[in-house]
Structure formats: structure tokens, C-alpha cells
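As you look at this complex, bear in mind that one protein chain is not there, while each of the others sits in place.
On to chain A.
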């Protein structure tokens, strides 16, 4: 693989440990000018850590970074920027209270100088927007921008500083398929102008579409390196996981009666988050209903409704065939709703509680876990031990704080907590986000088993592949509106993408 183009960036022996976890283990590779290098790996493979070291957010325990042959001092984002490295972070680093121009200008001038040079900056930003196809209003407050626009601002920040190397960390995670196409067009323009790009992703088809070369990371090590033209999705997946990949292939569903039914239900918006707009949906027994959409388009509002955190402001809402009058989290639990919340850290568990305490968070007020207001810790502990055993939760024991568990094991405990109550309706909101392949297939298999046992499953995910593989019927949400249900196999990803972008609803209405 002798590439005649000059090397712009070279990493050697990068090692980084967090406690006992080795996130990066002697990683090294080179990036050539005008190249798109994909860094592929599962969540937790060490991709983001590596890029944070490269950009100076973290200091490596060992190893060196060279840009254009010059060693980069560790732990200094300023030095990385000065050397021409620009980074588009996965979580945007923008100040909401400032305008696009102001965000781009932060740190570009000596602090003690008077004047911001706004006019000059605006002109340059406008020129960059035009040249790279990054449409965004320079005087708009970042607070008012869409996720796609925020990402364009992040790219503009790097281009404004004349970056020669552009690092994009999971840039497509928040985009619609159409926005992703536009991003790829921008990257193409950048490469044509001689920039080099590191594209971090765990989505195989994107890596195949955009990159010249792929480096696969697994458990913090380089597991392989291959020219994109000489490989295919299947082989990349094997390199990434280190084993044969098995996609879940559920048997045909046998849908039963509707256990939860929404008829023209609306909920009020909450801050910037849209509410439901006249949504009609039936969650049927023995069926997985998939909900696709770009995040922040009302999935949260629907999840809140199903789990009892919100009540409808208009429309008819029925659970088990009876119209619901009073709806609360407790009412939802009593109606047999099992909940796997979107954020297992913030809402799914209490970090400093033990596994036992977390296992009974939803049932602590009922026998056998408490009687007459007194906790029965023996019963709670037995329950936790059963979940740990049946759901293969790897942990030091039921009295360990849940904070110590990996995301996958935490999720298994939450899954067990929800499924052990034999729920009639299961809300699975992003159930496999951030899990490794083992935990992921385990969780998916359990959901399919619950479906076959007659539960109605609502699966919310931003990962279209997951939705397509698991769902018996697929709905798409956009700005609080819900598309009609599409039975399994009747829509391609591109067709769903059109709905995700908000088109199609007008015709359907």
C-alpha cells in the first residue's frame, strides 16, 4: 500500500488508559494528503478517544502525533488547530447564546485586541459556505439552528481556520439520509481542494460510500487496514466484530388485538421539543412496531406518552380497549407497560444505587419488596440476583453500585427489570445504543422473544438498519407527525428517508 501522496498526519504507538480500561492500545497509522480515511469500529472500540488525543482534549499515556512532519505537543487543542487539524465533534461544541459568526470567531483573534472584525468574518464565512455547499445563515443564533445546520457550523469553524486535516466524529448519526448525501458532497469538495479527512463511523455502508481506505479498530487496537475498493460490507463487519455477524431474523409476526391505541392524539410541545401532532397508532400484541426518524422529531413525546410521563391534550387514548382518563407513570406500570428508557444513565438507573436498589425501582412500593411501608431487602436482593443470573448481567454482585457496570450490563439489568414483570406493552427506546455486538444481539433477541410471547413492542431507534431488521410494521416521525404504518419489507431505506425529511406527510394527511 505505498501511497505516493505526502503524509500529512502520523500517529505512532498511541496508548490511553482510563483506570483499568485500555481505550487505545499502541495505535498507529498515517493519513495522506487528499485522502478520506475511515476509522471504523464498534462503540467503545476507542475511535473517539483516539481522535480526542489527536486533537488535544486528552493526553495520551504514550505515543506521538505528527502533523506535516512536526510533532504535536500533547494536550493542547490550540496547538492542533494551529497545525491545521480541525475537528467536528460528535457532540457539538457550540455556544447556543451566540450567533454562527460569533461561534466561528471564538479564539481566532488575540483576546486583548479590541474589535471582533465581524464584517470581514461574515464575508469569509459566506465565501466558504458557497465553496463547500454549507448553507447556513451567519447571523442566526445557534439556538435556532437544526442539528444539520449546527454540523455545518462545526465544519465551517474548521475551514475558517484553514484546516488541512478534517476529523469528523460520527457525523451522520444525527442526519437524515438526504443530509448525509449533502455532507458527502461537501467532503468531496474538501478533498478536491487538497484537504485530508478522517471519517469516524460504525455504519458500514457510509464507510463504503465515502472512504478511500479503512482502518478498523477493535477493543482499542488496530484490527485491520484495507483499501475500500478491495473490500465489502460483510468483510468489514467481520473485521469490526472479530466474528461472523448475525443479523436478527425474526419469524413472521402473528399480530393480535391492539393493546394501546392512539386516535388523533396530540401532546403539547416541551421547550424546543415538538409534541405529538394528531398521531394515530395501534400497538398490537405479538408485533414489534418500529419508530424511525431523526432524533428530536417527537419520538421523545411519544415515549413519554407511552410510559406515562405525559398525558394527551387532545384525541382518544385507549389502553387494553378502555379509554384512559388518568394517566401517570404509576398508571402505566399498572397497565403493564414495561419501559426501557432512552438514556439508561439519566432516567433508567440511579448511578450511586446498588443493583438491588435499581432492580426494584419500579416495584419497591409493592409486596414482596415492601410491606406496610418497610422495605424487604431480602426479597429485593433475591429479585436482583434472579435478573443478574437470567439476563447474564456481569457485575461484582447485587450490592455493587450500578455506576461500575458497562453500558451493556446496565442495559441488561434494565431490560430484566422491565421484562420480569411480564409486561403487556414494552417501550424500547434506543435499546441497543452504545452496546457491543454481544449485548446488542442479546437485547434484540429478548425483545423478539417478548413479542413472540404476546407483548406489544414499540421500538424507537435512530438506526434505520435496526428498525428494518426488527420491526413488523414501521412508522416514521417528523416534527411530531406520524406516518402511516408500513409492513415489513415494503419500504427501502431511501423511501423512509424521504419521510424522515418531512416529505410525504402532506399527501397522507
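The criterion applied here is as follows: a residue touches a chain if its C-beta (ideal position, glycine included) is under 8 Å from a C-beta of that chain, and two chains touch if they have at least 3 such contacts; residues count from 1.
Going forward, contacts and distances are computed from a predicted model.
Trainee: Match the chain absent from this complex view to the correct UniProt protein name in "Alpha-D-ribose 1-methylphosphonate 5-phosphate C-P lyase", "Nucleoside ABC transporter membrane protein", "Peptide/nickel transport system permease protein" or "Transcriptional regulator".
Mentor: "Nucleoside ABC transporter membrane protein"
Trainee: Just to verify: which one of A:87, A:145, A:240 or A:384 makes contact with the chain not shown?
Mentor: A:87
Trainee: For a quick check of understanding: of A:98, A:208, A:331 or A:400, which residue touches the chain that isn't displayed?
Mentor: Considering the complete complex, A:98 is the one touching the chain left out.
Trainee: Would you mind spotting which of A:57, A:137, A:273 or A:401 touches the chain that isn't drawn?
Mentor: The one listed residue touching the chain not shown is A:57.
Trainee: If the hidden chain were put back, which of A:5, A:109 or A:345 would touch it?
Mentor: Missing-chain contact among the listed residues: A:109.
Trainee: Tell me where the left-out chain touches chain A, residue by residue.
Mentor: Residues touching the hidden chain, for chain A, are 18, 52, 55, 57-59, 76-82, 87, 89, 91, 93-98, 102-103, 105-116, 157.
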